[in-house]
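Here the complex is missing a single protein chain, while all its other protein chains stay put.
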Amino acid sequence: MSGNSIGVLFKVTTWGESHGPATGAVVEGCPPGINLTEGDIQKCLNRRRPGKVASSSPRQEDDTVKILSGTFQGKTTGTPISLIIENTNVDSSAYEDIKDIFRPGHGDFTYFKKYGLRDYRGGGRASGRETAARVAAGAVAQKIILRYGMEVVAYTKALGGVVIDQNKYAARTISHEDIAINQLLCPDASAARVMEEKLEEARRSGDSLGGIVEIIVRGCPPGLGEPVFDKMDADLAKALMSIGTVKGVEIGSGFKVAEMVGSQTNDPIIPDGFLSNHAGGILAGITTGQDIVLRVAAKPIPSIAKVQQTIDVHGNRMELSIKGRHDVSAIPRIIPVCEAMVTIVLADHLLRQKTI
Amino acid sequence: MSGNSIGVLFKVTTWGESHGPATGAVVEGCPPGINLTEGDIQKCLNRRRPGKVASSSPRQEDDTVKILSGTFQGKTTGTPISLIIENTNVDSSAYEDIKDIFRPGHGDFTYFKKYGLRDYRGGGRASGRETAARVAAGAVAQKIILRYGMEVVAYTKALGGVVIDQNKYAARTISHEDIAINQLLCPDASAARVMEEKLEEARRSGDSLGGIVEIIVRGCPPGLGEPVFDKMDADLAKALMSIGTVKGVEIGSGFKVAEMVGSQTNDPIIPDGFLSNHAGGILAGITTGQDIVLRVAAKPIPSIAKVQQTIDVHGNRMELSIKGRHDVSAIPRIIPVCEAMVTIVLADHLLRQKTI
Amino acid sequence: MSGNSIGVLFKVTTWGESHGPATGAVVEGCPPGINLTEGDIQKCLNRRRPGKVASSSPRQEDDTVKILSGTFQGKTTGTPISLIIENTNVDSSAYEDIKDIFRPGHGDFTYFKKYGLRDYRGGGRASGRETAARVAAGAVAQKIILRYGMEVVAYTKALGGVVIDQNKYAARTISHEDIAINQLLCPDASAARVMEEKLEEARRSGDSLGGIVEIIVRGCPPGLGEPVFDKMDADLAKALMSIGTVKGVEIGSGFKVAEMVGSQTNDPIIPDGFLSNHAGGILAGITTGQDIVLRVAAKPIPSIAKVQQTIDVHGNRMELSIKGRHDVSAIPRIIPVCEAMVTIVLADHLLRQKTI
Partner (left out) sequence: MSGNSIGVLFKVTTWGESHGPATGAVVEGCPPGINLTEGDIQKCLNRRRPGKVASSSPRQEDDTVKILSGTFQGKTTGTPISLIIENTNVDSSAYEDIKDIFRPGHGDFTYFKKYGLRDYRGGGRASGRETAARVAAGAVAQKIILRYGMEVVAYTKALGGVVIDQNKYAARTISHEDIAINQLLCPDASAARVMEEKLEEARRSGDSLGGIVEIIVRGCPPGLGEPVFDKMDADLAKALMSIGTVKGVEIGSGFKVAEMVGSQTNDPIIPDGFLSNHAGGILAGITTGQDIVLRVAAKPIPSIAKVQQTIDVHGNRMELSIKGRHDVSAIPRIIPVCEAMVTIVLADHLLRQKTI
């Protein structure tokens, strides 16, 4: 049973393989009468494009989006919005050599076990390319949350073991402008320089790097989230964990709560709000009205030039060194994807709360 | 829009408030012909009961489950299985005093903001009591995964800052017998003794403790999980994050991947399987056939005796010290709940894979 | 995969077998703050009880409903409403004789083929008894549609070939009072008398009768229904066809449109509304604001005393004459069930429209 949709009222279904003719999304449930153009979506997609950082693949993806349905005269109509991004600059020949080989850390082995076959060209459906459709759909979701004065900002918190100075750069104050200062979308310029060095070093050694992205939601009204399973934090965790490279999700004080006591983690309430935000803006799965603060851990990109042990589809031992155009780190390209996923969940829950 | 169901093919819907007449679950999609008695479910529920550890509330909950439908002559029939657990030993009078007061760290404030009213008796729907229904449903799911030779074991990895000796007690070897040696379900007896002291100390000071639970799934076949949104890790993250006290979920090497390089995190493949398990048994959202390894961070119980700042429903400043029968830590009572949630997700995905 | 739920935002899940301990429903998505007592639901259930008409079984079912969750101090809280109706006056011994025999017209054969086993006591899950849970859930839905000034009235249009005088008794004028004049819930008193005679005659000959129920919805706002699959008429058709005895559903002019021309079926529009209602209140799957008019055909009750040819589970030829307490016609007991199903669909679509 296919699992290509996310959201209940604001629902996104993505389709498409890395080296097929196109990838896309069908966005259902967007209310009518919202201004929406291809330019609005393109702007978000452009942020996902490979940049000039040492972490990025030299593959040039145009990622030009077209709206095929659901708008009329520049406005949404309430009918499903079909978005398509054609796959250009596709070269599958590089994959012919490894079409029978399972790449460690990739979905090759598991797709083969699941479906009995796989589209080996460039990762197929498991490719990071699928996230372009998520970002496009997120651009529609953004239109909805903007109506409520909400904003989602994600940025590089750590990369290759280098962490930003958290005293100077606190989640609650970081803006889109603050992170636009470098290609890594990192608010701490000096940390970013060290990260760039680490990336360069990893590239040279044929290896790749992991990191941490922090996501913050501002302006979220209290009351969003649906107990007891579709809690806001549960849905956010699912949405973020569904991104290929993510291996951990935490909210508010996250894993640190394991070493804290209740008198620390209970955020005191005063007439104006809360005195702290260890909860990360969510209590009992429902938003408090404070900022929502999340962090995800992104594993290093599995495509590395270093020689790895593996097997082929017949079970024979192989050695593999992956050539070709690959990012060295999922960061910063994963950042607009994280923003999109969080935005989609928020839009869905805003609509869900309207039925109360 | 209500969010009280989890699972698609194996679907669990829970209902019930802490101090209402009963709590329960409707379990849909269980295949017919499986032996299932109230005794099978009761055994799982008994593990969730308050024990004799210093962390537990002295409230005596009988938690006697009844099967109201879906079985005939001791076997499941394929129709929905309705499970009910009556609430006995309920005393709501203690909550009369705080019915207008928001308890910090609780869902009081957010339920009120969401619904415009709340059932203030003992936490209402946000109470840990709702997890009894999850555990009961998990007992049904367990019947399904047992058919495939699968096993789920969860245990205390850390509590109050005390961590088990991870060199001596590795996830892949810990059995249900290993953790039955103490009430904390902790495989490291000497760590457990220190944890007990910490709990006693916290109780005395009117405070509470957080901790970490590790969950391991053994015998899972490869191929489970539905890209691109209903990935196995995404669904597990949601299921676990939907437990009230959980603030973080990680899989395999989890947040550590942020500091690792690809040549470390890529688990090498050999004809017999994999040489390591940094992926935690899941690649591209699909199980590899290795053990699935997860960890969750549980925040300290928010009900503490220490004086806290808060407000009432009218916005007046208050000071609050919570009396009554409360656990000092969610651990170990959360452990069978974690097992139940993981088991429910696995049962659902086993059925989903049958449609491929 | 289980199909025991109906509705998306206002969602009803029923459970329970005819001769199990109880039957019930979990109602999700009901907004908070609505007055709801057991008495409100009981009133609807009482209408479904076997009456004194010749069509009814002498089985006395108390059908006492209890609310187990989802209300507090007489108001809904927004959490799932669990309703339970205990099965009293249950005598399964009568079914021991036919436990291996397939009753023609019943679900015995198909349940056995589907699940490999069946609960043979009194129809099990396929029993008309399951509809008690639908009626109880419908009582909750009624609270929602009442907020919008809507009303659903169903009545006997035909029974055993006797049809009401449609010139005198038109759908648009028939009220609950008009049909309360006899036990058959038939607005045409003289037709009802002939129907009663037909029922008595059928009972004497060991046979049973079919009929037609007409359902009318008044006060429905325009704009309800979700193209292109969850159209209002599509959802109504499903809801009504899911009632065991229903073999046909039609809307507005229904099957008569096959013989009409467009200049007849197109209802002319004037500033005040429409000049006719061949559409039955629905255009392109969306309500027009006119009355919604539906009809269903109910087949004769399959449990008859007349000797029938059948087989047992081993494939042996048998002759069967069904004894015991059975209705002679699904009418009038199906009437509150039809009302409940239509009301549930309307409540769901009212909530769905709130998200536009």
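Labels A, B and C are assigned to the chains in the order they are written; within every chain, residues are numbered from 1.
Just so we're on the same page, a residue touches a chain if its C-beta (ideal position, glycine included) is under 8 Å from a C-beta of that chain, and two chains touch if they have at least 3 such contacts.
Note that the coordinates shown come from a computational prediction; the quantities given were computed from them, not determined experimentally.
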item: Options C:Asp63, C:Glu196, C:Glu226 or C:Glu339, residue touching the unrepresented chain; value: C:Glu226
item: Per the touch definition above, residue among A:Pro80, A:Gly161 or A:Gly324 touching the missing chain; value: A:Pro80
item: Listed residues B:Thr79, B:Ser253, B:Gln290 or B:Thr343, member touching the removed chain; value: B:Thr79
item: Which residue of B:Gly29, B:Gly123 or B:Pro222 touches the chain not shown here; value: B:Gly29
item: Missing-chain contacts mapped onto chain B; value: 8-9, 29, 31-32, 78-79, 227, 351-352, 354-356
item: Chain not shown, touching residues in chain A; value: 1-2, 4-5, 9, 11, 13-17, 20-24, 26, 28-29, 32-33, 66, 68-70, 72, 75, 77-82, 84, 114-119, 121, 124-125, 351
item: For chain C, the residues touching the chain missing from this view; value: 1-6, 8-9, 14, 102, 104-107, 109-111, 113-115, 125-126, 130, 158-161, 202, 207-212, 222-231, 233-242, 244, 247-271, 275, 278-280, 282-289, 297-304, 306, 308-311, 315-317, 352-353, 355-356
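Rule of thumb we're sticking to: only the chains that are shown with their structure count from here on.
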item: Rounded Å distance between chain A and chain B, as computed from the means of their C-alpha atoms; value: 27
item: CA centroid of chain B to CA centroid of chain C, Å; value: 40
item: Distance from the mean Cα position of chain C to that of chain A, given in whole angstrom; value: 47
item: Touching two or more other chains - residue numbers and ranges from chain C; value: 8-9, 29, 32, 78-79, 351
